[in-house]
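For this depiction, one protein chain was excluded, whereas all remaining protein chains were kept in their positions.
Here the chain labels run A and B in written order, and each chain numbers its own residues starting at 1.
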Amino acid sequence: MAGVRWNTAPMSIAGKYQQHGLHFRDVSYRRGEKLLFADLSFSLLPGEVYLIQGDNGAGKTSVLRLAAGLTRAESGALLYENYNGAADAGSLIAYQGHGNALEPSMTAQEDLSFWLEIYDHDTDPDDLMDHVGLNDQKHVKTSALSAGQKRRLAFARLKASERPIWLLDEPMAALDKAGKELTAQLINSHIDIGGSAIIATHSRFPATTGKRKRIVLETGP
Amino acid sequence: MTVLLRRELKIGLRNPRIWLSGLLFFLLFLTVLAIGLNGEAEKLQVMAAPAIWLALLFCLLLTFENIFEADIRSGVFEQLHLSNVSNIEVVSAKIISGFIVTTLPILLAIPVGGIFYQLPASAISALMLSALFGAPALIAYSVFAASILAGQRQTGFIGILITLPFLIPVIIFALAGVESYATEGIWNPGFRALLGLSMTALAICIPASAAALKTYLD
Partner (left out) sequence: MINYLANPQRFLNFARFASPIFMCLFFGAFIFGLWQGLIISPADVKHGEAVRIMYVHVPAAYMSMFCYMALFVASFVSFVWRHNLADYGAMAFARIGAVFTALCLLTGSVWGKTGWGTWWEWDGRMTSVLVLFFIYLAYLFIRQVIDDRRKASRFAAIFAMVGVINIPIIKFSVDWWNSLHQTATISKIGSSGLETPMLIPLLSIIVSYMALFAWLSVEQVKTDIHTARLSRKTEKPAATITIEDDHA
């Protein structure tokens, strides 16, 4: 049935999530002149969580940026697949870097609506805000949000992107206990519907659902 | 692209300092120079066109130099890249919004500069036209410098060093056009060359800046 679209209705999120994969094949990465790591191979499949741990400067963030296609590997290959077979990073990856990517002069709702327009998704921004617990801050400028609220808004964008693979760089940094709990909960709800995640973290990470593995990068003496 | 542009314009309107600082710099530069010339009408009139053009040039160089900085630091730039928005669109949106938000106010302030320098009305309109025709080239090269220096900490000078050589033709044609406006009208060779130059600059700088921004991410 190749080439036949038997489902013309927009696919539900769960449908989009059903089948996907991200495969690192012998990936080496060089930053500037320095070789950070060599021959990294692993496969991320639905429902899986990979934690990336290790010393500062060992390349935790670089693994995420490579996975996101934001930077170029020195050698090796990155393969992406979805229900159709081979896919490009753009349709699978949602990335949360150190910055929350918020515009200070916009309200929370405006900021989220902007990204929904960019993704060309007609999801209701209010639903997303409810999902991350920001119903009362819809019309507050993002510059006036607390660190935890900013992070929640960033998670709302991750959710809005409807991409199955979440790449999170230190998602717990600068959060209080309640913020950490909510973050873990948001990650869990993503994994539970078949999503997957790679999380860079330098400390222990609270329990998540799903099959969990960790990659430890250790620089020598 | 229209989504990006709308966002840029909204940000511009909400942060008046973005365009106010450029405008103030423009007027301050002219004031200081006029004082330096002892306020003598003869000297002022001779210096008016180059002075206003230099003020415009530095003003745009300085305002556009950090145009990508905020988006890069906050992570918006990466997110756009991951959302399959091309760098060409990002650069174009910045150029158009920059023209509307920061450049138009300065163009509208040129008559004030003209009054400071005791220019007749026809000379003022010649200067405004030259600025309108030349601004795209100034903006294009400033954005190009900004994209090359994206993410660098100490840039100050270097942006100016990168752009100025390329802006020499702009100044030459603009001032020649201003000079012959009175006799040859709006379509004099200087203005025509200036318009052509602006188009060329956009055609070169938009893809070049997009490529530089891609390199920044790599």
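Heads up, the rule we're going with is that a residue touches a chain if its C-beta (ideal position, glycine included) is under 8 Å from a C-beta of that chain, and two chains touch if they have at least 3 such contacts.
Everything quoted here is computed from the prediction, not taken from an experiment.
Novice: Would you indicate which residue among B:Y117, B:F166 or B:F191 is in contact with the undisplayed chain?
Specialist: B:F166
Novice: Which parts of subunit A are in contact with the chain that was left out?
Specialist: For subunit A, the residues touching the absent chain are 28, 31-40, 42, 51, 54-55, 58-59, 204-208, 212-220.
Novice: Could you list which residues of subunit B touch the chain missing from the display?
Specialist: Given the touch definition above, subunit B has residues 144, 148-149, 152, 154-155, 158, 161-162, 164-166, 168-169, 172-173, 176, 193, 197, 200, 204-205, 208, 211-212, 215-216, 218 touching the missing chain.
Keep in mind that, in the parts below, only the chains that are shown with their structure count from here on.
Novice: Sort out for me which residues of subunit A touch subunit B in the complex.
Specialist: It is residues 68-72, 89-90, 93-95, 97-103, 105-106, 110, 114-115, 117-119, 157, 161 of subunit A that touch subunit B.
Novice: In their complex, what parts of subunit B are in touch with subunit A?
Specialist: 3-4, 7, 10-11, 14-15, 73-76, 78-85, 217-218
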